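Every protein chain except one is present and positioned as in the full complex.
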Amino acid sequence: MALWDGRFSEKPTEALTEFSESISFDKRLYKHDIEGSKAHAEMLAEAEIIPRDSAEKIIKGLELVLSKIEENNFDYNAELEDIHMHIENALIAIVGDDGARLHTGRSRNDQIALDIRLYLREEILTVCEGIKEFQKALIGKAEEYKQTLLPGYTHLQRAQPVLFPHQLLAYTEMLERDIERLLDCRKRLNIMPLGSAALAGSTLPLKRNVTARLLNFDRISSNSMDAVADRDFLCELLSGFSIFAMHVSRISEDIILWCSEEFNYIELGDAFCTGSSIMPQKKNPDIAEISRGKTARIYGDLMSILTLLKGLPLTYNRDLQEDKEPVFDAVDNVKKILSVYPSMIASIMVKKENMLKAASDPALMATDLAEKLVELGVPFRIAHHRVGSLVKWCEKNKLKLDNITYEEMLSVIPEANEECLKLFNPEKSISKRNIYGATGYGEVDNQLNFWKKKLN
Amino acid sequence: MALWDGRFSEKPTEALTEFSESISFDKRLYKHDIEGSKAHAEMLAEAEIIPRDSAEKIIKGLELVLSKIEENNFDYNAELEDIHMHIENALIAIVGDDGARLHTGRSRNDQIALDIRLYLREEILTVCEGIKEFQKALIGKAEEYKQTLLPGYTHLQRAQPVLFPHQLLAYTEMLERDIERLLDCRKRLNIMPLGSAALAGSTLPLKRNVTARLLNFDRISSNSMDAVADRDFLCELLSGFSIFAMHVSRISEDIILWCSEEFNYIELGDAFCTGSSIMPQKKNPDIAEISRGKTARIYGDLMSILTLLKGLPLTYNRDLQEDKEPVFDAVDNVKKILSVYPSMIASIMVKKENMLKAASDPALMATDLAEKLVELGVPFRIAHHRVGSLVKWCEKNKLKLDNITYEEMLSVIPEANEECLKLFNPEKSISKRNIYGATGYGEVDNQLNFWKKKLN
Amino acid sequence: MALWDGRFSEKPTEALTEFSESISFDKRLYKHDIEGSKAHAEMLAEAEIIPRDSAEKIIKGLELVLSKIEENNFDYNAELEDIHMHIENALIAIVGDDGARLHTGRSRNDQIALDIRLYLREEILTVCEGIKEFQKALIGKAEEYKQTLLPGYTHLQRAQPVLFPHQLLAYTEMLERDIERLLDCRKRLNIMPLGSAALAGSTLPLKRNVTARLLNFDRISSNSMDAVADRDFLCELLSGFSIFAMHVSRISEDIILWCSEEFNYIELGDAFCTGSSIMPQKKNPDIAEISRGKTARIYGDLMSILTLLKGLPLTYNRDLQEDKEPVFDAVDNVKKILSVYPSMIASIMVKKENMLKAASDPALMATDLAEKLVELGVPFRIAHHRVGSLVKWCEKNKLKLDNITYEEMLSVIPEANEECLKLFNPEKSISKRNIYGATGYGEVDNQLNFWKKKLN
Partner (left out) sequence: MALWDGRFSEKPTEALTEFSESISFDKRLYKHDIEGSKAHAEMLAEAEIIPRDSAEKIIKGLELVLSKIEENNFDYNAELEDIHMHIENALIAIVGDDGARLHTGRSRNDQIALDIRLYLREEILTVCEGIKEFQKALIGKAEEYKQTLLPGYTHLQRAQPVLFPHQLLAYTEMLERDIERLLDCRKRLNIMPLGSAALAGSTLPLKRNVTARLLNFDRISSNSMDAVADRDFLCELLSGFSIFAMHVSRISEDIILWCSEEFNYIELGDAFCTGSSIMPQKKNPDIAEISRGKTARIYGDLMSILTLLKGLPLTYNRDLQEDKEPVFDAVDNVKKILSVYPSMIASIMVKKENMLKAASDPALMATDLAEKLVELGVPFRIAHHRVGSLVKWCEKNKLKLDNITYEEMLSVIPEANEECLKLFNPEKSISKRNIYGATGYGEVDNQLNFWKKKLN
């Protein structure tokens, strides 16, 4: 029998019970539900709304419930609907009428708002820790291949030589923004909603600041109707997760490309690949592929939450029950990615010679030539056009840019000097890119040092 | 040990195994995997690729595996990755080397394409049956309240009187399109991919038409690369499910409105509502709300699948493993809605007098007056403006349209005759709407008869 | 002054007019609005609701409006809100009071439902024609490189040799499903809604079948409330467009990969590439990239329409005005892709030798060896494991599969015979794949002939 059914004469059928229950997925909130209830009971006693010894019995009872759940010694039952009812029910079974005092001044509307905030503020920290491990793996790999070059790509065409660590640092920057974004979200989420009750607040003299202090919240919510209707933090969190997953998909794309026989830039540890059920030669970068695939899942979860909330009138509507599974799915999948990605990065073996060979195509230094002409006083747009003509001339004559004579160069670029012939070396190209943020050796080294310090 | 690891020297860690396994969710395909494998073995024997008695042992072995799974007498193990490997492994354990012949000329790439098609073509029929039950419930309710009127709404403003059955017929039409759409999808899905092997077909003389016949497929796929890369049918199915869910969300919105104290048009059976943990008077239309919420889930699942496939090169990529959970989630939620919605519709008790009262506002017959003026020769646009002025005049004079004298009407609408005064009756309004598709009594009756015949 | 403002006392401000107008985008429907109005006027005369000569004046007047619009001799004005009001207004300005008879028995609710159906059923055919051109370009290119081999890929790893035409045929199949899907959608869309009026049908004796016949519709809608509320066809169409766009994104991904220096399989015509503003050597496959990007737009448009409709009560709600821009955006972008993609395909120059070299890696024939062992009686799973061990042995000994002696092979695969040494040739591999749908020469030739016939 549900705790709210005083006024009902008909019991729901099994199909209906199955349809509307949430215990099958919200049971993961048991710890936070109990944590919240303990603080609530303590507050009720401090505010003298319930007797002190009732509160103490409640708190002990809740601790017993907690240990039963954690010892798998707890019965779930769809008729009891959700985790709140399960725990309150178990509490009353243990401590009797005192347990029936727990729900004073509280509604499931503000209770679930509390539980999900408690749960997520913890998960966000776990995820941020995981992202840091990811960054550490990237920086570690960058240290390992400090001098390694590869072509940087635009349009999946080789563009200019870059340091391999420079590319890994790009990933590190992306991940850093993810952490910032998640922490900004956490800041907006770390607000205590209890005391909003069903939607209008309570007529009892609840001490909301006490609850907030006990539960270590930054502040309490300012409007009871908003507090029970608000799921902004889920949208913001899943948006942050989506951007993180998008980053993972981009990094994965690079890794998958690099693992192909055509690029052949890296090899992943055997443990991070699987084979084929029919083609014995295959070594597939599955972890990167599945991670790229999980991006889709997390986008879908975000879209679910946004759609869910669209057009809902204030305040609480039962639609909100459907917010949990997408959020849990997103949390789980982000954590899954983080459980394997750092060690996959660590397992990368770089085939330096292949990268270097690809980066040595003199065409990749065409911009260096244009910029050299700028140094010689040629306006850039003209310099750029000159170099374009030289590239075309080389193609026509089946020559490479580093294979032509000074005279040949002059015939196309009258402003060139002899130094212009010596630019077609990728190390040289890199060593000239010395402004902040560029791929020059010194700059990249500075960045690596910055991150090593920051991540420790 | 995975069956493909002949060439590997390093075993995946537990975290990696957990990350890449799919058995936790693809085990639901066991029946279809075994069904497909039995047909495959039979075909291999018919094509004389494996000995007839090997095939027979395989088929018996698979049946044993099936009964073990159905009796919950089967061990799942993430190291065996997926349902295919579990079943093949169990088969080999039972029948030995003959079992090792099953995977001949087959890859997991075409095997999963087969399994998911077998699974979905069945689920689509189940869902269509469920939608028909939904339609039957609507038509049944329409019969019950054959003469009941309510206002039809545009912009959530009362617009014109309609028959309550007319609105239920609108829902029935929407659902009918859903069935058509799902069956069109099924048509494109009912194609046999086996024999495509990894991506290039097999060098063995497989008899694909035999397999197709045994499994009752419409035809076999025409291109092996397409067959292993194609997940169009998932997009199309989830799009069909999304449109269905959108319909449910619209119907739910109507029901939620009608249940409000303000509309007060219907009451749902107690079993279809729940109460509040704090407000004892509440009777909430939870089933409708949760169903509306599930729409969001299904949209999210569609978006996941579309995103998953975006930009994937041919042919199979491991990302595709992430296609299953969104599809299963959508199937499950559509079926859940269908498990409760028809009986909820059946439980509706209509408060006829409230509906009628709302439909009796003479302003709802304003269009009837405009159309009467058209009959009297007034161009519609002028008639419309005349009636608008009359409405305004009534507002100013705090009169209702059915409360004015002929002289008053003539003072604003010089073209009016006395009949114009008698239009402000909702039954009359309805009885005049006699063209096909309109809300007239006869027309609605025809439609009800059509549906009763069609649904039996 | 708006045509509906008989009852209003306050005029909207300019900001409000700007906010709620739709003429800036729905003006593209002018032709279909006029087409629909002409048929409506003709029907009104046939049904003797308006005088025959009024109808004739209306029809001539509408033709004059049409030519004015097409000659850019027409004023748009946000105060007149939408294309319907613009045209009716212009008509009345031309023909006077007879023009005021046009809107008889009609509402903008059913009028826009008509216009958008007229518009889309035409655009769908245009798109399908465009997709056929795309298919023709693929088949043409396949003919041109009938004997060309490349590796087929799974997990972006080389898997098995396939014919280049086989891959192009995979694309052709994908596109064929797109056409089928769009035509199924068109079938559901080609239904005449006029006569549904605001939502309840009309009290006038409209002859809906006449209008349907004049406008060449398959049938008329059966429920007036459904007809004005229904936007299913937009969801279904945008879902079909999304799947098409997804296909384009996958083909584009392949093309972008093939254009990279690493794959170096094809070159696109200069006209289909652009250069860099700073790197003179670049030749970027922009058309493929932008097309892949447009996929995102079209997915977004689908998500917009689905979200728009979620939870809307029956019948018409003004939200629906926001349905047009996403649909127009999707139509335009699909047509844009089709305006360039076929000629880009036609411009492909294949570097046969590079493809062949990549396909010649003996490891790609590993499956052939396993299947040969099956022919020799070895159960497949064992054969597969044997070949896996051989691959590993070769790696350890730095040998290639086609570079080992019979004895060496026997030492790992005791069941091998001498023929097993001769399998490592890609042409041979292809020529053995002779089942329907596989990449064998004959099979691919059959498919090409099928498509050539079908597309003419």
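Here the chain labels run A, B and C in written order, and each chain numbers its own residues starting at 1.
The rule we apply is simple: a residue touches a chain if its C-beta (ideal position, glycine included) is under 8 Å from a C-beta of that chain, and two chains touch if they have at least 3 such contacts.
Source: prediction; values computed, not measured.
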item	value
Among A:Lys27, A:Lys60, A:Lys132 or A:Arg181, residue touching the chain not depicted	A:Arg181
Residue in contact with the excluded chain [from C:Ser37, C:Ser54, C:Ser107 or C:Asn190]	C:Ser107
Per the touch definition above, residue among A:His86, A:His103 or A:Lys324 touching the missing chain	A:His103
Of B:Glu261, B:Glu353 or B:Glu418, the one touching the omitted chain in the full complex	B:Glu261
Residue among B:Arg121, B:Lys310 or B:Lys372 that touches the chain left out of view	B:Lys310
Subunit A residues touching the omitted chain (full complex)	3-9, 49, 88, 92, 97-105, 109, 152-156, 159-162, 166-167, 169-170, 172-174, 177, 180-181, 184, 188, 195-206, 208-209, 220-230, 232, 235-236, 239, 242-243, 246, 249-250, 252-254, 257, 292, 295-296, 299, 302-303, 306-307, 309-318, 367-368, 371-372, 374-375, 379-382, 384-389, 391-392, 395, 429-430, 432-440, 443, 447
Absent-chain interface as seen on subunit B, which is shown	154-160, 256-257, 259-263, 275-286, 289, 303, 306-307, 310-312, 358, 361, 363-364, 366-367, 370, 384-385, 387-388, 390-391
Subunit C, residues in touch with the chain not shown (by the definition above)	2-13, 15-16, 18-20, 81, 84-85, 103, 106-109, 197-198, 269-281, 283-284, 286-287, 289-290, 292-297, 299-308, 317-323, 325-326, 329, 336, 339-340, 343
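Here is the rule we use: only the chains that are shown with their structure count from here on.
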item	value
Whole-Å separation of chain centres (CA-atom averages), subunit A against subunit C	33
Distance from subunit C to subunit B - Cα centre to Cα centre, in angstrom	23
Interface hub residues of subunit B, defined as touching at least two other chains	3-9, 103, 109, 197-198, 292, 295-296, 299, 302-303, 306-307, 317-318
